[in-house]
Structure formats: C-alpha cells, structure tokens
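All protein chains of the complex are present and in place, except for one that has been dropped.
Chain naming follows the written order as A, B and C, and within any one chain the residues start at number 1.
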Amino acid sequence: MNQQRRSVLKYSAVFGLMASAGLISIAQAQEWNKAAFEGKGIDDVFKIMGASSPEKSSAVTLNAPDIAENGAVVPVGIITSLKAEQMAILVEKNPSALAAQFFIPAGTDAFVTTRIKMGQTSNVYGLVKADGKWLMTVKEVKVTLGGCGG
Amino acid sequence: MQRKLTLGLATGLVAALLTMTSSVSAQKSATDDIAKYREMIADGNPSELYEAAGEELWKKPAGPKNATLEQCNLGLGPGVVKGAAAQLPRYFKDTNKVQDLESRLMTCMQVLQGRDPQEMIDAPFQKGPKKDMEAIVAYVVTLSKGDKIKVSTAHPKEKEMYDLGKRAFFFQGGPMDFSCASCHAENGKRIRLQDLPNITEQKGAALGWGYWPAYRVSSGQFWTMQQRLNDCFRQQRFPFPIYSSDVTIALSMYMAKTANGGTVETPGLKR
Amino acid sequence: MKITHLKQLLAATGFIFAAGLVQTPALAQQKNDPKFNKMIQESFRADGIAGLDRIDQDATQKFCSDPQFSNSKQGQAMREKIQKINMDSIKQPSDGKYIGDWKNGERVAQSGRGATWTDTADTPIGGGCYNCHQIDSKEISYGNIGPSLTGYGKVRGYSKEVVTYTWNRINNSKAYNACSNMPRFAHFKLLNEQQMQDVMALLLDPESPVNK
Partner (left out) sequence: MADPMRVRAAENGGTVDVKILMKHDMESGQRKDAAGKTIPAWFISTINVKANGKDVFNGQFGPAVSKDPFLNFKYKGAKGDKIVVTWNDSKGDKRTDEATAS
C-alpha cells in the first residue's frame, strides 16, 4: 500500500518535472493514466494529477445540467478562455473520481463535450491546465430517480 | 390580543401560501431543468450507430436463400423504404394481415431470405437475430424522419385491428390493476419527473408513437416499438406479450391512427 | 324561500338529466367480444412469476376496463357494488398497530420494483408511491397521477377516522373509488402488513418528514 503510494508519488513527480521542463509528450497523452483513473477520492486524484488543491477560476466553465434525468448519461462540457493544455472531468461521489482527461494540442479549441455516468447526486469538477497550472470550477448535478422502476 | 392572534394567523397563512408556491415553483424548475437536460443530449443520438449497421444488413445477402432485403415491400412497393414506416401498421394482401414494421420485416426475411420467423420471435431482445432486427428497424425508421404519420383504417381488417387495439388499451389486469390507460389517458400527468403522453388524443399519441423506436439512455440500447410495448406490459405486471402478437399490433394500430398528422421523429432519444 | 329555490333547482336538474337520457341510449358494460378474448388469450405467454392468470380479470378489473360505462350514470349501481366487495375484503391490522417506522415507509414509497417477469418471488415489492404522489417534499422526483400527500397528517390530523381511512385506502383503494388508479396493495399481497404500517407511519407519524 505504502509502496504503491510512494511509487505513485514518484511517478507524478517525474511527470511534474517533465511538465515543467516542457517535456510533455504524445507518449503521456496516449498512455492511459492508470494511477489517476484508479484513484478513489477527489483529493487523491488531484494529487496524482499533480493538481493538489487547484484554484477556482471564473475563466473555466462547466457545461452540465442542474438535474440529470438519468445518471447513466450526464452531458458534461468544459470550455475556457485560457490556453488549455489539458482538461479533466471529475465526479466527487463516483467510485473513482476521474471520469475523463483530455489533451489539447496547439490549434485545438479549449472546448470539449462528452457524457458521463453518475451513481448519485454529486459535485462535478471541471479542471483546466493552463501555463502548467491546474484551475477548476465545480457544479452540483442532481441525479433523479426516474420511470416506474424507481 | 385579538389583533395579535389575527396577525399571527395571517402570517401563518402567508407562510403556508409561500411554502406552497415555492414547492410548486421548485417542481416547475425541476421539469424545466429536465427539458434542458434533454436538449443537451439531443445532439449525438447513438441510434445513428444502429442505423449504419442496419443499412449494411439491409444490403447484405443473408439467410438460406442468400438474398438481401432490398426487394422487401413495406407497403409502398418492393424496395421502397423512404416514407414506408410513417404509414405502418397497414394491411398486406400477400399475408392477408395487418402488420407493423417488425412483423412485416419478418415476412420479408422469410420470403426473400428463407429465414424462420419463429427464431426471431423466440430470440430475446438485443441478442441474436433480434440484434439484426433492431439495426434494420433503426435504418428503416430513419428514412421516414420528418414525414407525417399517415395510417389508414380504410380496409376492414385495419379498422378491426384499430378497434381491438382501442379495447386493449383500456384492458386492466395483473396484480396492480393496470391498463395502458392507467398512465396514458389524461393530460398533464407524470410518473416521477417523466411526462406521460395522453395517447387517447392526437397530440399525445404523436408524442408517443412519433418518437419510438428510440435510443434509450437508461439501458444504453436502441429499442424497437415491440420492445417498448413489451416493457410497458412488464411494468404493468402483465405476462409476457409474444413478439409481434396481435395485441402488440392492435395497440400500435390504435396509437398510430390516433397520432395521424403528427410528425415522425424517429429514432428518438429517450430517458 | 330557500327550500323552494332548492326544489326548483332539483326539478331543473332532473329535467336536464331526463333530457340527457332521451338523447343517449342507456349504456351497458361492453359486450363480450370473442375476437378480443381470443387475441388476449393468444398474445401472451407465462414468464417466471408472471403467469397467464394475470390476464384473468376479476369483477373490478372487468368493470374498470370499460371507462365509458364505469364513469356513466348507468354504472353507478355497479360502481357501488364493486366498492362494497373491495371494502369487505379489507382487514384491520392483526396486532392492532397502525403506525410502524416511517424510515422503512420511505424506502417502500421510493421503490417501484417487484412483481414483474424479470423479478423472482423473493424480490421485495415496492409501493412505488413516489411514482404517482408527492410525499416528502425533499424528494423532487415525484409523479402527479395521485394527489400530493405532503403534510398528510399535519393537514388532516391524527384522529382514529383519519388513521382507519388511510389504512383502508392503502389496503384497497377501490373500496372508495371503484376505478381508482391506485393498486390494491393488500388484496394482491403486494405489500405485507408490516410494510403498510411503515407507509402509514410515513404519512401519519408526527415525526415523519412528511409532517414537518
């Protein structure tokens, strides 16, 4: 457990170094970020992503409904005026918080929309990494019970 | 003293009224938010994935006769798919029966491809031959999108099917005493937050009939009308309606005829 | 003065009613249609716990499958008869207890599961109350086929009459309204006595959030 944690830390430290040295490569974008996706709580995942306590920013907008008719499909989009390098969607109360992560090369708009599953009503986080720094916005999405099955 | 009491009462009343309006407006905003949610998911209907697969299946030789379905007559002549679904169910002379889209496709698969309809009837939804059927249905109904629903009861068999369907719509049974009408015969009703169309009127029938088959978000599956009706009966706590049985076709006839003049919006995207 | 007025009114109503009768021939329960029966018999198959006995209608279901008749003046006598049959079937709680645990009651009210062919005989059957009723105002996902039950006890009080009426209504709603949309929870053993006592508590325990 401890060992694993340490290696995770080392792993992200290496990436942190790489990032600060401008060495983020296609390799990182294409190698599935296992540690982050398997991280449980939201703070764990922030750490693994090298984003511990990201700052709230009004420049980041999370496009999500106030109420989802069904938790199996919740449309979520992130858009920002910043020059984003990466974006991520996290759901606080999902078994694993990180839902998706995106890498935005130069020439691609800082905009993405996808659909995620939510087990219950929860805060949804939209994260943007710009100039090497993670920023975020948060919104509560209510998941309602629907239909006859309840 | 007296005045205080009246004041107290008045305040209480105002408070009660306020609570009432706030709970009503909370509900209204909840249904508004659901409408927004639906708008957000409307773009990118996964039905398209099924439709593409269906078009391929339509044109691919299959079955013991190794033939395609391209000469299938859905009512507008052999090979005419465009607009055909908007006019189903209808009477077919060759089978001497009123058929809905799926029972008609079974006839085509049998006649053109030599496939056994019983295998289709017995297969569970979303599996085996039904999987093919679902994709083909997605393809066919997409080619009627935007058309007006135009179902005839001119033939005596069509009229008979309509009457049987209307009666079936009100037929109560099962341990919960439900009929289709228990939920779908009044305006402005909801189960949880889901609006229930009043299928006994044109507007409501068009909202129901016009949007199915659809991709169902809750199950992540494309559902044909037969599967939709099947699940209605399941929720009604009825026994299992046999695939393409007369009760399913009769109910379809009743809904479609009532919906006449409405727009085909299939494939829909539903909760 | 008042009385004459009333008499006049009654006479007028009677006249209108009589005129109505002349125009529309007396309604009767819709005819037995062998074609329809055959279609129903041949269109279903038993699956798991959902047997074909489920389409054998009892008197209540048969009557209510013909809304034109069951809602008509001519249906009045039959309506009362149906209500009486259902009223007579209601049993008061065997332990004399009407009010159980509202927290369990909320769970019963939330669940709309059970009794379908994809369920087994062991699947607990829910009351599905929120499908049709507003109950605890904190639950925003509620239906409106039935009336709102928010503040149920607070509004109606906790008298013996209210308690008995509510018990009866949950047991067999058709005792009061022959063609109510509400299932007969005790009649078809959808809910057991304990579950009904718990739902009673949700509505009638002063501590239940419904009455807060």
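The criterion applied here is as follows: a residue touches a chain if its C-beta (ideal position, glycine included) is under 8 Å from a C-beta of that chain, and two chains touch if they have at least 3 such contacts.
On a predicted model such as this, the values are computed, not experimentally measured, just so you know.
Hidden chain, full complex: it touches shown chains A, B.
Only one of A:Ile48, A:Val91, A:Ala130 or A:Val143 touches the absent chain when the whole complex is considered: A:Val91.
Although one chain is hidden here, its contacts on subunit B can still be listed: residues 43-44, 46, 48-49, 52-53, 215, 220. Of the residues in subunit A, those that touch the hidden partner chain are 26, 29-33, 37, 72-74, 77, 91, 94-96, 98-105, 107-109, 111-119.
Keep this in mind: only the chains that are shown with their structure count from here on.
Arrangement of the chains shown, judged by which pairs touch: all-to-all, with no pair of chains left without contact. Taking A-C and A-B together, the pair of chains sharing more C-beta contacts is A-B. Of all chains, C has its CA centroid at the greatest distance from the CA centroid of subunit A. As a whole-number value, the distance joining the C-alpha centres of subunit B and subunit C reads 27 Å.
Distance between subunit A and subunit C, defined via averaged C-alpha coordinates, is recorded as 49 Å.
Rounded to a whole number, the gap between the C-alpha centres of subunit A and subunit B is 37 angstrom. Of all residues in subunit A, those touching 2 or more other chains are 67, 144-150, listed in ascending order.
For subunit B, the set of residues touching two or more other chains reads 30, 191-193, 235. Note for the complex: subunit B touches subunit A at residues 30, 33-34, 36-38, 40-41, 191-194, 217-218, 220, 235, 271. Contact residues on subunit A toward subunit C in their complex (touch as defined above): 67, 142, 144-150.
Within the complex, the subunit B residues that touch subunit C are 23, 26-27, 30, 160, 164, 167-168, 170-179, 181-183, 185-186, 188-193, 196, 233-235, 237-242, 245-248, 250.
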